[in-house]
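A single protein chain has been omitted; all remaining protein chains appear in their positions.
To keep things simple, chains are lettered A, B and C as they appear, and every chain counts its residues starting from 1.
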Amino acid sequence: MEIFSNILIYFVIVPLLTLAGLALCRNKGIGAIRTVAVMGASALMILAITLVVMFLKERGAGNNAEMILTASWTWYAPLNVKLALGVDGVSVVMILLSAFIVFAGVFASWKMDPLPKQFFLWFFLLSTGVFGFFISIDLFTMFMFYEVALIPMYLLIGVWGSGNKNYSAMKLTLMLMGGSAFLMLGILGIYFHSSADGNLTMNVLEIAQNNAIPENWQLFLFPMTFVGFGVLGAMFPFHTWSPDGHASAPTAVSMLHAGVLMKLGGYGCFRVAIYLMPFAASQLSWIFLTLTGISIVYGAFSACVQTDLKYINAYSSVSHCGMVLFAILMFNQTAMTGAVLQMLSHGLMTALFFALIGMIYGRTHTRDIRDMGGLMQIMPFLGVGYVIAGLASLGLPGLSGFVAEMTIFVGSYENADVFRRVLTILGTSSIVITAVYILRVVGKLLFGAVQNEHHKQLTDANWFERLSTTTLMVSVAIIGCFPNFFVDIIRDSFVPVVNALSDFFPVVIR
Amino acid sequence: MSFDFSILVLAIPFFMFLFLGLVGVKMGKKITGVVGTIAMGVTLFICYSIAFTYFFGTDQGQISAEGVRQSVLAYDWNWLTFTDKLVVKLGILLDPISAMMLIVISTISFLVHLFSLGYMSDEYGKPEKGFQRYYSFLALFTFSMLGLVVATNIFQMFIFFEMVGVSSYLLIGFYYTSPAAIHASKKAFIVTRLADLFFLVGIMILSYYTDTFDFNALMASPESALSSAHGQTFMGCSVMAWALTFIFIGGAGKSAMYPLHIWLPDAMEGPTPVSALIHAATMVVAGVFLVARLFPLYVLEQGSMNIVLVVGAFTALYAAAIACVQSDIKRALAFSTISQIAYMMTALAVSSAPGVGEEGGLGYMASMFHLFTHAMFKALLFLCAGAIIHAVHSNENSHMHGLHKFMPITSIAFLIGCLAIAGIPPFAGFFSKDEILVACYEKSPLWGVWMAIVAGMTAFYMFRIYYLIFHWKKHEVKEGHHAPHDMQWTMTLPLIILAVISCVAGFIPFGKYVTADGQALHTHTNWPVAISSVCIALVGIGLATKMYFKENDLPSKLKSKFNGLWTAAYNRFYMDELYQFITHKVIFQKVCKPIAWFDRHVIDGTMNLLADMTTSASFAIRKMQSGSIQSYVLYYFLGAIMLAAVTMVIVLI
Amino acid sequence: MDYSQFLIMPQEIGLLVVFLLVFLYDTFMPDRCQKALPTFTTALFGLYTVFSFFPVHSGMAFAGMFESSDATWAMKAILNVGMLLVLLQSIKWANSEFVAVRRGEFYELLLLTLFGMFLMVSARNMLLFYIGLETASLPLAALAAFEKNHYESHEAAAKYMFTAIFSSAILLLGMSFVYGLAGSFDYNVLASALGDKHSALLIAAVAFVVAGVGFKLSLVPFHLWTADVYQGAPTAVTSYLSVISKGSAAFAFLVILVQVFGTVYADVWKWMLYAIIILTITIGNLFAVRQRNLKRFLAFSSISQAGYIMLGIIAANTLGMTSMMYYILVYIFSNLGAFAVIAAIERQTDKVTIDDYNGLFKTNPWLAFTMMIAMFSLAGIPPFAGFFSKFFVFAGALKTADTAVYILVLIALINTIISLYYYLLVVKAMFIRQDECSIPTLKSHWSEKTGMILCAMGIILIGLVSCIYTFLNGVAENSSSLFNLI
Partner (left out) sequence: MYLIPSLIMFGCGVFGFITRKNMIAILISLELMLNSVDINFVVFNRFLYPDQLNGMFFALFAIAIAAAETAVAIAIIINVYRVAKKVDISEITKLKF
């Protein structure tokens, strides 16, 4: 069949097959469950790498289309809903990121207990949503996959979480779904104004080409979509699901959520909100820039006083994800490239953080940094991993965070207006605050004397934990050391959106 | 040696970092140390070869047709593309100062590697815990520092600025079980990070207007680079002045200029060889090196230059004053370092553009010269201090006294270092310091006198330290302890080498090789300045001898007489407390805590309030469903009537 | 009389045949065979359902009183599917101790009400509509009172009956006004005779008709009977009430509004519905939040769902009509899925509160799973059908391109969050609560299992398989003349 000749569809089929495989496993057959999960995750990783290679080949061969590997099949004809696939550089790297995190996530949840089968079922359902979102260029399927990715969080946190999990799971789900309520209205509004001649379409590319959304409608729909996606992107003041949610979620879920799911927000903001509604974007960007600017600093300051490891990371995510949206709103290629790099970087390093926190928590049964100390002596591997994640987070060159942040800052500064510059400098200040809270937690957690005598008996990481974290550490280092590889993939993908914006906004094209 | 080999300068230390870090644990401690040292030796050899090729070798592009020494771009790889014009490259740029720095860094790093073999072991020669980690970090630092000095563009410099910051963090916090070390490493990192923030902003401004990061492009015509901002101003100053000032702040952070100096004394919590390498000889001069790199820009932007001058001169005096009263020998040396670096900074700031007048560019040359000599003798002093600390297991000079008899080699080496720093001919310090003073007088007699006073104070406090360690009174060996003694050859040899260099380095015709414009600068001794400075130094030494050579109560008398001043200086004029106050009381308590509270209670509270409102609304309308058919029907009927009535009102009226 | 006109109503005739056969079986078969009556009825109805899928001729019968079109045919087929599921679920219950003696009546009344609904759906004359409505209403009162030894059942029946009569009086009042204005009961004649003059009487007429039919749809503020009746009535009846009765009324409502009052859409009933939808969705949700009894909980949830169905009507276009029918179909599967689980558990343990369901996943994973996807579908979570139906219903409403409707949809969307909250409460109880489950591992009857499996498959497939929606859209396009007046 024609549909199976497109590699993109396999990003949905493979998780679904994994789901089917898991469903066939016996509840108690932990070996089989793990095998299926690892096979699924590995297959996804191989697919993702293949996709990158294909993408580079296509681009190398001079295919300059906005999206490549496009294909579409009509799904709901009355609304012109299509299963439209296609990727550009941004989606390719996001898919790659997701594949890595799913892979690491499977190993991080190796000893999941209870109900491992159900856990992995939800886990892969979530992955299906994530991958489906990134390969879609049809608003409807995008939105559908987006919600598919959201709802498993409720059960993943509710059943396998810890702490105040009922509250957190409910809050997270309701807030994210609240965002998607706005989003749905936005998408429908876009659809009904997608074309001037009545050929309404859900296809992002066609909508962008038609460029028919009236300006007053853009002003109404842009906030809807931006806030809708922004909630998932932890934009101030809609971020409060994040600390509680992350704190209660099990390790792999935190990883996947912070690592991939929050990226859906940034990706959507760029792909749907700004790309399709450049006029409103240019008119209203100041509001959202202010909010995201606040996010950056606010998250960082909040992280400084937290005592729970996961809360620290959750607030740091608020800050870092704020930077993603912030950069996207800067409307130039460099900053937007930086945003994607930041998504990659934040995805990997937060996943690493959460993996390590999960492993530490699994041993010490506490996440309060006041109760821990000197863990470096007891579990050197985890300690070193934590330091590396921390250094990546505070932007050490050679690790991913630096590359992303610098691209964002330099790109943001390209804008000549004072407002954006002041915000840029404000955002820049986060590198200091980040250093403060990262070093604070590293100092308290890893260094110093052992706080609790019982901790002395604890062991260092197991092989699967090492595999999981090493994958992420190496990825973080690869991005940090060879950024141009990624920049080359990403950069050109922003030409269309910047061109669209240039009608309304003095975009710096350099 | 071809410049193509220069990549090895970076590759070997980086490889050693990974190799020792990953495989070291499996290798055994001693071997790790030896392997690390040998690798550093190889790096040293390559650095020397390259530097010698650059200065003396056959022409590989470093000498232009007019005989001017120019920079050579050995490597330049695209690393990160920002925009079409702004591309971060990683590469190797060889020019006089970077070649000179290669020598300095590799020499000191090698000697520190060697010294650490002994220092990081206990009395029986057994290496300490974390030995492999130590060598791995040393290699990382060496890599970062070398990368910094060969940077081809300002962004590469920034990258390696960060890298040295982190390696310094890791090495200061080497004894990670000690709270003081953790605190010190954190402080060092955060303070320098704050400075780097300004550096970054400076880079952004600079690169935005000049469209380049590249040093060569910037230096090619500094005038056009500066004028590219088209007279844009911000708060009354041109944006370029802002940019350069911000960049200077970045350098000031690393070079511990007032008020960003507070991390350096604390950084002495790290192992002493590390202090010698990082916090005396190499990393702390990164700021000076940065300003020197951008010297052509600074010299045209006098506003920024004046800031550099004022900060440098003030810091020199301030740190010298504090150094006079410190009891911890490493801290005293640390303040001495701050003071000396400020010296270099001042020298740069007073320098006129090359070719202006007879002495144009003298300050620049002098600064670099002082950088070189200071690196040597300060490393010597620190390594001596390391040997002493290793012997007596304490930093406090009250635990020392009278060690001359026990450790003669160390004592002599330390004395040479002191003489060098005090500026007594023919030791190295005299020559470089002398030229700095000349350059200061050129600028204005005020600065000349000012710096001369600092020179005198330097002589005083160095000899104070010397006497307090090696003389003052007889050393009391505590029971059950070994008597202190000179160390094994790995530790003594570096001392001797550095002592020799400190003795002879002054005779290097520095001006011939390292100048601002690549043309040889012929210096001649300015006798009045030279003589006066020696006199001042001698006065300082004499004073110190009077006060501290033999145990007496003069110091305590003076102390009680100037109690306020003494206490203030001893407590470093309360700068740390001020920072503590700002960070903890203001930022932490007044910013972070309220924000966290706001988040939990207001933002989160709003969300919870929405949920609660829904629930309470649900309870509030509960009565509607009273269970009575009659009320149901009443609602029904009223609903229908209302529906009709309201619509009638709206539609018909 | 032209008997050929009966040919365009094969579905009604088929239903009558089923009814007659059941009646004959009940009356004349020996007692030992009576136990098989439920199975017999279900099987027969299954056959009939398949039969009802065959297309019918479009046309009018009885002097324009009865219309058969693709849309009515599809609507009836949808109702049949729902009916079949209800029948499947009630087999075991109908054979239970107290019900067994009257099971024949149960099925006969049920089939009769369905017949009444068919008339409502096809009616193109006020009189036929009224007769259909009453035929659908009256037996339900008897059915609600079916559990003779339960007091609640009787109370439910009383409440239903009194409110039903009251509503029928209101409806009649409205109809009498219409007659006074236009002098006819025929939809087509009425539409042209009413014109677009806005007299007070016309507005009152519209309001009373809306109020009268609003009773069947349990729109706020005409909904107050709903929860009590759903809770008190036997679960089989509740499930029937909640989906079939509502679905047919919605369709008939749509036809009346657009055909009879089409001329006053924009000024009059659009705004009435506007207010009613907001009230319905919000109040339904707010009440549902607190409920602990699952049947009562589903009653309020169904009230708010009715609000969403109304969005398809306020759209007053073919897309809205398609979406509404589709919504009803999806809603049938989702709601009946939930009721199937409730009925199965209630039959064996008599437990119907959410707290009883704590930890259900441990003891009855499949029941919990079915319940969960039903809840997710009702909440509108992809990939379950509820997501698609919600999306389409919003799309239909927004096609009006009216800014006010955007606001309405936004309010509806915000309400989905509240609804998600209470649906998740059920999921939470089943999956997350770790307490000891008070419900032992149950063995469901084959009929219940089949019902649940059908529902689950429907919930999963109806959304993903787009041809159903596309087909319904084709059907609605064929009836686009309905919207000529808008």
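By our rule, a contact is a pair of C-beta atoms (placed from the backbone, for glycine too) under 8 Å apart; a residue touches a chain by one contact, two chains touch by 3 or more.
In this text, all values refer to a predicted model and were calculated from it rather than measured experimentally.
Asks: In the intact complex, which of the depicted chains does the undisplayed chain touch?
Replies: B, C
Asks: Quick one: which of B:Gln132, B:Ser238 or B:Gln625 touches the chain that's been left out?
Replies: Touches the omitted chain: B:Gln625.
Asks: Check the options C:Met126, C:Val237 or C:Cys437 and report the residue that touches the missing chain.
Replies: In the full complex, the listed residue that touches the missing chain is C:Met126.
Asks: Among B:Phe15, B:Trp450, B:Phe549 or B:Phe637, which residue is in touch with the absent chain?
Replies: Touching the chain that is not displayed is residue B:Phe637.
Asks: Which of C:Gly180, C:Gly195 or C:Pro440 touches the chain that is not shown?
Replies: The missing chain is touched by C:Gly180.
Asks: List the residues of subunit B that touch the chain left out of this view.
Replies: On the subunit B side, contact with the omitted chain comes from 622, 625-630, 633-634, 637.
Asks: For subunit C, which positions touch the chain that isn't shown here?
Replies: 126-127, 130-131, 134, 138, 141-142, 145, 148-149, 151-152, 154-159, 161-162, 164-166, 168-169, 172-173, 175-177, 179-180, 183-185, 227-228, 231-232, 290
Keep this in mind: only the chains that are shown with their structure count from here on.
Asks: Which category does the touching pattern between chains fall into here: line, ring, star, complete, or other?
Replies: Topology of the interface graph: complete, with all chain pairs in contact.
Asks: Most C-beta contact pairs, which chains?
Replies: Here the largest contact count links A-B.
Asks: Please identify the chain with the largest separation between its CA centroid and the CA centroid of subunit B.
Replies: C
Asks: When the centre of a chain is set as the mean of its C-alpha atoms, what distance in Å lies between subunit B and subunit C?
Replies: Here subunit B and subunit C have centroids separated by 77 Å.
Asks: Where the centres are mean C-alpha positions, what is the separation of subunit A from subunit B, in Å?
Replies: Averaging C-alpha atoms per chain gives centres 37 Å apart.
Asks: What whole-Å value do you get for the distance between subunit A and subunit C if each is reduced to the mean of its CA atoms?
Replies: Using C-alpha averages as centres, the distance is 42 Å.
Asks: Would you please write down the residue numbers of subunit B that are in contact with two or more other chains?
Replies: 611
Asks: Among the residues of subunit C, pick out those that touch two or more other chains and give their numbers.
Replies: Answer for subunit C, listing residues that touch two or more other chains: 421.
Asks: Residue numbers of subunit B touching subunit C in their complex, please.
Replies: 611, 614-615, 617-619, 621-622, 624-625, 627, 629, 631-633, 635-641, 643-644, 646-648, 650-652
Asks: Flag every residue of subunit A that touches subunit C in the complex, lowest number first.
Replies: Residues 75-79, 81, 140, 143-145, 147-148, 151, 154-155, 158-159, 165-166, 169-170, 173-174, 177-178, 181-182, 184-185, 188-189, 191-192, 220.
Asks: Under the touch definition given earlier, write down the residues of subunit C that touch subunit A in their complex.
Replies: Result: residues 319, 322, 376, 381-383, 387-388, 391-392, 394-395, 398-399, 401, 406, 409-410, 413-414, 416-417, 420-421, 424, 427-428, 431-432, 466, 469-470, 473 of subunit C touch subunit A.
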